[in-house]
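Every protein chain of the complex appears in place save one, which is left out.
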Amino acid sequence: MNKKLPAILVVVAVVGVLGWLAMGSVGDNLVYYWTPTELHAAGAKAGEATVRLGGLVKPGSVTTEGNATLFLVTDGKDEVKVRTQEIPPQMFRECIGVVVEGTLGDDQVFESKKLLVKHDENYKAPTDSTVKCPDMPMPAKE
Amino acid sequence: MILLSLSAAFAQGMPAMHTDDGTSHMVWAYVATAVVYLGYTAFLVVRGHQEKV
Partner (left out) sequence: MKGRWELIVGAVGGLGLLAGSALGLWWAPQERFMLETGRILYVHVPTAWLSMILFTAAFVGSIGWLVKRRWGFDFLSEASVEAGVVLGCLLSVQGSIWAHWTWNTWWAWDPRLTSVAVMVLSFLGILALRSFVDDPEKRATWSATATIVAWVNVPFVYLCVKWMRSLHQGQSSVANIDPDMGKVLLLNTVAVTLVAIYFVVTRWRIANAVHQREFTE
């Protein structure tokens, strides 16, 4: 044994605790996306900034309007209408998770500048018929 | 088959989105993997030879 061991353990413990606190506070204050419920709760504030909205593409809600694609993003409790001028990526479909970057307009339609697909951790063969639309695909982790 | 996919991938580069089954993305990822694993192995072989390990 080395007499430096206690000092090393103290350094490791301090760094560990600091790291833990730092990451914990990041987790509390900085979320990658807002849920529809949170976006609506933010009210007027949300209308000014570019934000990310995450949720599930509501089944039966995908429509087109000229070059634009419209769909509802839901978190199971609330939903937001999203409009995008992008050609949706290949993974885009009903019931899949999406994260859209853009701004909530005065008409309560979220104008998406970038449509990202957030797929889940299921890896299945095409023959797998257990495709289902979960009620809450993206749990609102704090 | 591999050679065909490889040459197709190199000839076309990355395809435009949402028009393909992802073959060339997949091939690029495997090419990158092969380059890194074989490349680092080659580096170790050469360094090991130099240092006479």
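Going in written order, the chains are labelled A and B, and every chain counts its residues from 1.
Please note the rule applied: contacts are C-beta pairs under 8 Å (C-beta built on N, C-alpha and C of every residue); 3 or more make two chains touch, one makes a residue touch a chain.
Because the structure is a prediction, the values reported are computed rather than measured.
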item	value
Displayed chains contacting the withheld chain	A, B
Contacts of subunit B with the absent chain, listed as residue ranges	1, 14, 17, 21-23, 25-26, 28-30, 32-33, 36-37, 40-41, 44, 47-48, 51-53
For subunit A, the residues touching the chain missing from this view	1-2, 4-5, 8, 11-12, 15-16, 19, 23, 26-27, 31-33, 54, 89-91, 93, 96, 99, 114-128, 131, 138, 140-141
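Definition applied: only the chains that are shown with their structure count from here on.
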item	value
Separation of subunit A from subunit B, taking each centre as the mean of its C-alpha atoms, in whole Å	32
